[in-house]
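Attaching a single structure in structure tokens format; questions to follow.
As you look at this complex, bear in mind that one protein chain is not there, while each of the others sits in place.
Chain IDs A, B and C follow the sequence of writing; residue 1 opens each chain.
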Amino acid sequence: MVRVGIVGASGYTGGELLRLLLRHPEVEVAHATSREYAGEYVFRVHPNLRGITNLKFEKPNLDETIKRCDIVFMATPHGVSSRIVPRLVESGVKIIDLSADFRLKNPEDYPAWYGWNHPNPQLLDKFVYGVPELHREEIRKAQFVACPGCMAVAATLALAPLAKKRLVKLDGIVIDVMMGSSGAGAKPSRSTHHAERYGVIRPYKPAGHRHTAEIEQELRALAEGEEVKVAMSAHAVNIVRGILAVAHAFLKEKLTLAEIWKVYREFYQGEPFIRLVKDRKGIYKLPDPKAVVGSNFCDIGFELDEHTNRIVALSAIDNLMKGAAGIAVQNLNIMLGIDERTGLDIPALYPV
Amino acid sequence: MVRVGIVGASGYTGGELLRLLLRHPEVEVAHATSREYAGEYVFRVHPNLRGITNLKFEKPNLDETIKRCDIVFMATPHGVSSRIVPRLVESGVKIIDLSADFRLKNPEDYPAWYGWNHPNPQLLDKFVYGVPELHREEIRKAQFVACPGCMAVAATLALAPLAKKRLVKLDGIVIDVMMGSSGAGAKPSRSTHHAERYGVIRPYKPAGHRHTAEIEQELRALAEGEEVKVAMSAHAVNIVRGILAVAHAFLKEKLTLAEIWKVYREFYQGEPFIRLVKDRKGIYKLPDPKAVVGSNFCDIGFELDEHTNRIVALSAIDNLMKGAAGIAVQNLNIMLGIDERTGLDIPALYPV
Amino acid sequence: MVRVGIVGASGYTGGELLRLLLRHPEVEVAHATSREYAGEYVFRVHPNLRGITNLKFEKPNLDETIKRCDIVFMATPHGVSSRIVPRLVESGVKIIDLSADFRLKNPEDYPAWYGWNHPNPQLLDKFVYGVPELHREEIRKAQFVACPGCMAVAATLALAPLAKKRLVKLDGIVIDVMMGSSGAGAKPSRSTHHAERYGVIRPYKPAGHRHTAEIEQELRALAEGEEVKVAMSAHAVNIVRGILAVAHAFLKEKLTLAEIWKVYREFYQGEPFIRLVKDRKGIYKLPDPKAVVGSNFCDIGFELDEHTNRIVALSAIDNLMKGAAGIAVQNLNIMLGIDERTGLDIPALYPV
Partner (left out) sequence: MVRVGIVGASGYTGGELLRLLLRHPEVEVAHATSREYAGEYVFRVHPNLRGITNLKFEKPNLDETIKRCDIVFMATPHGVSSRIVPRLVESGVKIIDLSADFRLKNPEDYPAWYGWNHPNPQLLDKFVYGVPELHREEIRKAQFVACPGCMAVAATLALAPLAKKRLVKLDGIVIDVMMGSSGAGAKPSRSTHHAERYGVIRPYKPAGHRHTAEIEQELRALAEGEEVKVAMSAHAVNIVRGILAVAHAFLKEKLTLAEIWKVYREFYQGEPFIRLVKDRKGIYKLPDPKAVVGSNFCDIGFELDEHTNRIVALSAIDNLMKGAAGIAVQNLNIMLGIDERTGLDIPALYPV
């Protein structure tokens, strides 16, 4: 059994990692830390784990983590792992980082998008950007993986096939993303108070969203040499789990639906967690986060708008799964060389 | 007292008209028709009107309508008013049409966007497009007013000041609109079944939404001579009332926030139902339908994205109010020459 | 114009009072205090009031309140008004207290149900319990009114006709109350965090709810001399506004539906804000808070269960209206000797 640890296990991402890893047949959860809840039963914070585990949160302690774990999941706030990772790097443990600290390859992107200078820019190259559909082979050999931002993975996967084939004007991509409240984390505030957050369609980040940097980085890599510019806005809607990314891309030349369909099918052939959703019947003809809740699927679909020569590329994920803990476990499986679906072969919960 | 009638009063728009008109000091509701509920108490269908009125729905009957009403609100499904309006036109009654049948001025737009040929294209010119912020003087003198589509009014008002000044590239506007379930009407179906519709972010019309035609028509008029092209997508979210329109417009030249702010302020100065919302503090810094529920306000705000030289223009309305019944009553007031706020001076309900 | 003040105006009850009083034709809002938001525009906290008022919150200052107001609404946390009311009493201003501090007539009920000794028990008798349906004449002459708890008013009004006629076993009443999140106030906490509070049916007070004391006090008064015992439980559900009270009462002797119907009709005849809802048709056959949102109505209905010789008495209110600010304004109107519906003649918002 591989011994895994979770640093920062009391947040929603930490809880979702626990839900998955406690039922994962190849690993043992050796260690779960929380500054706020140290000493407390895990099930007091994550009520779904009552009767599933008697694990307690421990105080963060890097020495313990190194000693007791083969692989460490960092589910810490942004800015934490970039400071403590150097210690872990030396130790030889593998790291799957769910924070933003090692996602961007260009050190200058950190001051530009995050407003701080990266304390250990020399380590950025050691981390593989953890989107299996784009970097599977690198992840397989990686010691360190930086999992993507939840909106970034949704938007990037919706656009990747088009970018790869350079079919659209990549310097004028417009993306609207709608997201549930769990994406804002477990810490209460006025803006997440039920009476305030319920029923909103709140434009919480119309410009300057940090995930833009990741999306541009990955699209740029796919469309070698092309200018990439992403105009993204993010909005909060009245659900807890789920992201819908709506990407508007203008075609360079006319394409038929059948041609686009082929591009997507080729790009995602054999991918265990991509479903192409563009159906003729039923009420789930296109991606909708309602159909992926609790699963690791990224549903991808598209529509062609002849009026504007536009492709609307759509993707839906569960932000805590494919957008965080699920993709992290998928990366773990790849790093371990086991079936990618291990511990993740869970249909979505529907209706919910 | 002006005698008003509502043809098609059992839908949500009809119900909202009743809520407003029954409390309007200058009118008397003389007539409310419903094919489905003829003979039934209005409060059986609109439970909020129990104890407010003992009115009953009547069977649609044009002769009665003409005889008993000075002004008729048409809250019928698309395709109905274009057939019956000729009769009403002759009669001399005034008409406020809430359907799509007389919104578009170019007869060819009907086959293009609605898939049918308009049966009475010669009447299109007789109808004023009922957005007071754009056509107040014409409405004042009008006998016939065609109220806008709910998404159209939100999106158009968000962009109008920019179009008027021709500050943005109008041939590449991208709009995402999110909407509550009341916009789909009162008729049950699998896609509006609570267990299916709850919790969705459903891309129900990524391309080809009919309201696009209205938006283009109005922006074109504002930006005389400029090419206008709107790439719109519409999505269903987990609320009942409310629309957020997110319009992405790319600036022709650099502008500061202060300059944009001035453009909006000048355009909407003195407007009783426009609130410019771009605050530095609080959790309602930008338009959010949660802050307009039950009111006739259209909240408008914007953000400047220097990364892409983009303005994100945002607007929030209650789709049954400023998007339907509220704007209809606002038009009524203008036609009657009374204070535009009569019967509409209602703060939003918050929190709800 | 009567000058009114609101002490504690930044909470949800304070905001609802502002919504109502700013549109009330007989009063002027002279003063609104908030410790937390002193100096801030009211519309920053209550976004529905943007464009309605430019009022700012002031720091609490009793001298100012006394000087500038004829009537003061106390929308403070429990325990505040009982300390400051003595000053106000001397001053001659009228007080409408929305806290629990003067609801109970028996001083011993405070340690028993609230866990503290009342600091000014001699003033308890000076306050009239502000439920117009039960104490209209006293309210008319009152200088001081203590508005009821939101659950208490719902449950009491559902049972009052039965208690008055002593038709049911009052020593074994069982009540379940379901409530929306606005009832918990505006202060964020883990239990009201959207991701935690959304989707719950949470039994937050299965026993010992403080409103029990008020319900027993009022039922006891109605059923002079009878033993009254109420077994109440309170649950949180996934809405913002609204309360449903479900009261189970066992009949002393068999009664027909028609007889019960008559008892309710007689008791509530002429009441402007009571609607008896027990319909044969439609989907709103019985009280449902959805049909009263934003209005001051208390909908009351009942069902007869022959299997257990039980009446299920049901009532639905908007907790911020008939459960707080609405009933407070109703009391104001009675105290002012004006039409009880002034400023409150608002149909519910539906659907929402």
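We take it that a contact is a pair of C-beta atoms (placed from the backbone, for glycine too) under 8 Å apart; a residue touches a chain by one contact, two chains touch by 3 or more.
No experiment lies behind these values; they were computed from the predicted model shown.
Undergrad: Which of these, A:50, A:187, A:252 or A:265, touches the one chain of the complex that we don't see?
TA: The single option touching the absent chain is A:50.
Undergrad: Pick out which of C:233, C:296 or C:331 touches the chain that's been left out of the picture.
TA: C:233
Undergrad: So which of C:118, C:211 or C:290 would be touching the chain we can't see?
TA: Residue touching the chain left out of view: C:290.
Undergrad: Could you please point out the chain B residues that touch the chain left off the display?
TA: 12, 180-182, 184, 186-190, 192-195, 197-199, 238-240
Undergrad: Which parts of chain C are in contact with the chain that was left out?
TA: Chain C touches the missing chain through residues 172, 174, 176, 178, 190-191, 195-196, 198-203, 206-208, 212, 229-231, 233, 235, 237-239, 242-244, 246, 248, 250, 283, 286-290, 293, 301-308, 310, 312, 314, 316, 351-352.
Undergrad: What does the interface between chain A and the hidden chain look like in terms of residue numbers?
TA: Missing-chain contacts on chain A: residues 12, 15, 19, 22-23, 40, 44-52, 182, 240-241, 275, 277, 279, 281-282, 284, 288, 290-295, 297, 299, 345-352.
To be clear about the criterion, only the chains that are shown with their structure count from here on.
Undergrad: Counting in whole Å, what is the centre-to-centre distance of chain A and chain C, each centre being its mean C-alpha position?
TA: Roughly 46 Å, centre to centre.
Undergrad: Touching at least two other chains at once: which residues of chain B meet that condition?
TA: 288, 290, 293, 351-352
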